[in-house]
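See structure below.
Every protein chain except one is present and positioned as in the full complex.
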Amino acid sequence: MTQTIDTTIYAAVSEAIQAEAKRILTAGEVTAVVGYAAARRKGSAQPIVITSAVDAQKLIFTPACVNNLAVYLTKAKKEIPKSGRIGIVVKGCDLKALVGLMGESQLKREQLYLIGVPCAGVLASTIQPDTGLTSDSIAPKCLECDAHLPQGCDFVPTQTPVSPELEKKYAAEIARLEALTPQERWAYWKEQFSKCIKCYACRQVCPFCFCEQCLCDRNKPQMVDTTPRPAGNTAWHIVRAMHLAGRCAGCAECERVCPMDIPLNLLNRKMAKELKELYDYEAGFQVNDKGPLNSYTEKDDQSFIK
Amino acid sequence: MHPEKLKHDFEPKIIAFVCTWCTYAGADLAGTSRMQYPANVRVLKFPCTGRIDPVFILKAFQQGADGVLVSGCHPGDCHYIAGNFHARRRFAAFRKLLEFVGVDLERLQFSWVSAAEGGKWVEVVTDLTEKVRNMGPMTEFKELALEEQWSGTIDTPELKEAYNAI
Amino acid sequence: MSRIGVFVCHCGENISRTVDVERVAAQVGKMPGVAFATDYKYMCSDPGQTLLKKTIQEQKLSHVVVAACSPRMHEKTFRKAVEAAGLNPYLCEMANIREHCSWVHEDKQEATAKAIEIVGMLVERVKKNRVLPTITVPVTKRSLVIGGGIAGIQAALDIADAGHHVVLVERDPSIGGHMAQLSETFPTLDCSQCIMTPKMVDVANHPNITLYSYSEIEQVDGYIGNFQVTIRRKARSVDEDKCTGCGVCMEKCPVKKIPNKFDCNLGMRPAIYVPFPQAVPNTPVIDRDNCIKFKTGKCGLCQKVCGPGAVDYEQEDRLVVEPVGAIVVATGFDLYTIDEKPKGSMIKGYGEFGHGKIPDVIDGMTFERLASASGPTGGKILRPSDGKEPKQIVFIQCIGSRAREKGISYCSKVCCMYTAKHTMLYHHKVHDGQAYVFFMDARTPGKAYDEFWRRSIEEEEAVYIRGMVSRLYQKGDKIVVMGSDIAVGVQVEIEADMVVLATAIQPRTGADSLAQKLGISYDKYNFYSEAHAKLRPVECATAGIYLVGACQGPKDIPDTVSQASAAAAKVMTLFAKDKLEREPIVARVKEAGCVGCFACKKVCAYGAVEEKEIRDRQGNLIKVVAYVNPGVCGGCGTCQATCPSKSVELDGYTDEQIVAMIEAL
Partner (left out) sequence: MGKTEGCKGLTKKYLPLVLTPKEFKFLFFSKVFVSSVLSVLSVANKGFRMQKYITEQNLNTLLDKLIAEGKRVVAPRMNAGTPLYEPLKNSGEIIIDQLPRRSGKEAFFPLCEDIMSYTKEGQKVELKDIDPSRFPETVLVGVRPCDAAAIPVLDAVFSWDYKDEFFLERRKKTTIVGLACTKADDACFCTAVGLSPSDTKGSDLFLTPLEGGGYACETFSDKGETLINSHAGLFSEPNNAKTVALAEPGTEAFDLQKVKAWLDEHFEDPAWDSIATRCVGCGACAFVCPACHCFDIVDEGTEKSGKRRKNWDACGFWKFTHHASGHNPRDQQPKRYRNRIMHKFKYYDDKFGQTLCTGCGRCIRLCPVGIDIAAIVEEISKK
């Protein structure tokens, strides 16, 4: 049954963001603010970087504000000047990425002014941005959200998001796939990966794909075939999931932007689940010096080793 | 001399990634002790299991391996202090990923074989070879390698032949 | 295209019996890039190596693959030969077709096919091999010795005598360590101080030794040949340069009744003190916790009486940085203390043995001070409680040691011998006394050790009872010791005047934090780990750091001294060269691709990864990247497998080489 998600607070949240952005830009506390602005199409939104207080009025928050803006603060985005302190509008899920980036020496907390967003959820896809937010149109990640109110921000509007308990799609889908035979799982992923066109949108929007030169863009050796054939596609998605294991906190941007609808976040969630079970590690909650795959204990599980 | 060896219909290709200090030396010991094991394994030497990138395992399957073995020093014996501890976590995670995309983990074996365990090397290699032999060829990656996007496909006799060869 | 030469060895018949070597050479000859392939009876022989060298020159080979035995056997041999022929040694690889092929397979067809594939793999690998230069790092020919006990003193003197400067750092106000506390030493019963103090004086007078007493290691940076050590010189409140060691300050100090740790708290010292008369340096230190001046601001008597004006209440801790090329760690041990369970101790308590509640239950070191001629009793064995001479004395061995259920399972190694010594010293001093020893086993390997132990029984009349003590308790002024004699199978009860416990040897408190500063590994008891238990017993896995004495494991004096000289020899070996050469299998960062996530740094067990700033010509910071110090890198390659963008690469095991091998299959 389709449930409507209450997003009435977003108007007040938008106003609060505007006021705060205006204040910090006027006071010179930040040199720029990364946020969302309305775009041409009805109900649409797009990322924006503003540097002057008069532009603060452009900032909005709506269900179409899907992007994880953390990507703009990484070294992969050389276009954003990184001088001085930068303000950024973050949802709870985006904040986890920032936390991860701090742990990986990519960002420093004191260089950021975090404007947290009380968020009841955003759209799964913005192919039709003026869609109302319901249990059908909501992003699957929002169904499993544990951070409707981001913690540890410099500013959070006072509104409280209403978030009904909804069915957790990833958990259910992972369980469904796990119950299949290896051959069936292979068939499932083969069909999905064969659609891949290697547009690398998944990589480019990922806050953790901040490498200056992706392993897959290197050709001495060619670790992963670059052509968008089923073989190279499969290798690419396996390597991508492995590189994100223990780091990805589930912003699901990879999955949202995939023009071929490949359920990429399933891989990431599966790895997160495994690392939680193996090493009791969850990404994104605190700035960790070491992730689960660059640390160890002498007593780690080795039941799989002969 | 030796009795005629049993011939098999299928000889699997097994690729072993091993560390130089323990498992490679263990395999050397199996040699100096003249132990016998199936000739299916090809050994790639690394300084340490810590050096073994998961991509290599993927590459091995893509290049037609029917089984892959990763073997190094027992915990605490690493010549490089902790390389095998890092490897252990890395592969614990990676095998779960491979399993999730549909690779049968029976084809991927991890082991600790010390420089003194020539016998264990023989056992691990023999077991994996026999297990994979019974499972038959690893067709998934080989089929994938031949697959094209529909738009790039030309139905050539060679392609069909290659397909049938799997 | 490369011009690869492949040499297939018969190894007599070892290979050729099961591998058709001629066929291997013929097949390999057809592989892309192979310019020459042949087989030969014994490649490692002189003519074999000559063939190799000659062919390299005649055929203008660019790379070489020798298909023979294990590289663990002859890689060095062939790389040397290749180098002699003018090629970089790292352009030579070995294909193992003996241990991994001919010896483990019987079917000639199968073995030959496998050999061809193995060689093919190495042919592809060698194509991607790069010229690797020998790596050299400069050596600072100065050494740091941490710890001024017999271990550190011996190592320092040996290195200094060889003409190299030594910085000796001691935590306490004086060097000397535990050995200075002992009365006599087994198995010869030399007076410990008589043999120890001359060495201490040698240290003080040696032109090549800088002694920092009352100092601790603050920080260690750098790597073999090039360490930078920051030393904290704790405020002594007395200027070492001005003090003449006259001792007037100590005489005049109004606070006199402070238990002296050196005498196991049996004797007393003033607030300004040297721990014992023969201390080196003979410069007092003010115990600020007990000094009236520091507590109330009044007094100041010592400053007034000090002729040279050496007393300085304002003195603060100072940090000095010393560049050294090698570090000898000789931090020694602590005894498990029976009266107070140290924080974090692994020992789960020996409450049943009085545990410090019964004053006449003492440990072995306290007994040493009682027996010492320079000790608080002038060498008389007297009970701490009432000063009476004990007529019945019980020694109990293995307190803390060899008791897994109590926490530690190792043997403290010296207790059997020193207990035997104690019974002798006791018998020499209390002629009418009787010594009993409860023991599990007597462990007396060592030159003249067993004879010594037997003498304690046969000549000095000690009664050895095999068995453990179950309980002891105070009864009047006696201590009732209950135990079993398992040799005879009876319960024993002794009314003793004094009980001496042979408590376990443990690493110094804080040994773990020092290890972390040094970047060396340690076991679960905090004993430092040697690189190899048998073959590299004085070296750490961390290059340039050496271990001496009880910090590595329980040891007696002769073993400690031998190890000290061994470590000194290792240091001298290092210092014999102006530059260090090492195998160039090290990780290298490709800075263009490095994005500075420092995952490599997180997994590096050697601390070889540093942060490096990349700046433009104007000096603006562009980015911070990883830098692998080739002197420190161990060469495991864990960093490369961890680096997401593969911006760090292990020379000799690059991704290109490995992928080439996989693709050859």
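Letters A, B and C mark the chains in the order given here, with residues in each chain numbered from 1 onward.
In the analysis below, a residue touches a chain if its C-beta (ideal position, glycine included) is under 8 Å from a C-beta of that chain, and two chains touch if they have at least 3 such contacts.
Everything numeric in this text was worked out from a predicted model, so none of it was measured.
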| item | value |
| --- | --- |
| In the full complex, displayed partners of the excluded chain | A, B, C |
| Which residue of A:R23, A:K195 or A:K276 touches the chain not shown here | A:K195 |
| Chain A residues that touch the omitted chain in the full complex | 39-42, 44-49, 67, 71-72, 76-80, 126-128, 191-192, 195, 197-201, 203-205, 217, 222, 225-229, 232, 253, 256-257, 259-261 |
| Absent chain, residues of chain C that touch it | 1, 29-35, 124, 127, 592, 660, 663-664 |
| Hidden partner chain, residues of chain B it touches | 63, 148-152, 154-156 |
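Following the convention adopted for this analysis, only the chains that are shown with their structure count from here on.
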| item | value |
| --- | --- |
| Length of the line joining the C-alpha centres of chain B and chain C, rounded to whole Å | 39 |
| Chain centre separation in whole Å, for chain B relative to chain A (CA means) | 35 |
| Per-residue overlap in chain C, given as positions that touch at least 2 other chains | 603, 642, 655, 659 |
| For chain A, residues that touch 2 or more chains besides their own | 215, 223, 293-295 |
| Sites on chain A touched by chain C in the complex | 75, 104-106, 210-215, 218, 220-223, 243, 289-291, 293-295 |
| Parts of chain C lying in touch with chain A, wherever the complex brings them together | 592-599, 602-603, 623-624, 642, 644-647, 655-656, 659-660 |
| Residues of chain B that touch chain C when the two form their complex | 2, 5, 13, 15, 20, 24-25, 27-28, 30-32, 34-37, 39, 42-48, 50-54, 56, 59-60, 63-65, 78-83, 86-87, 90, 122 |
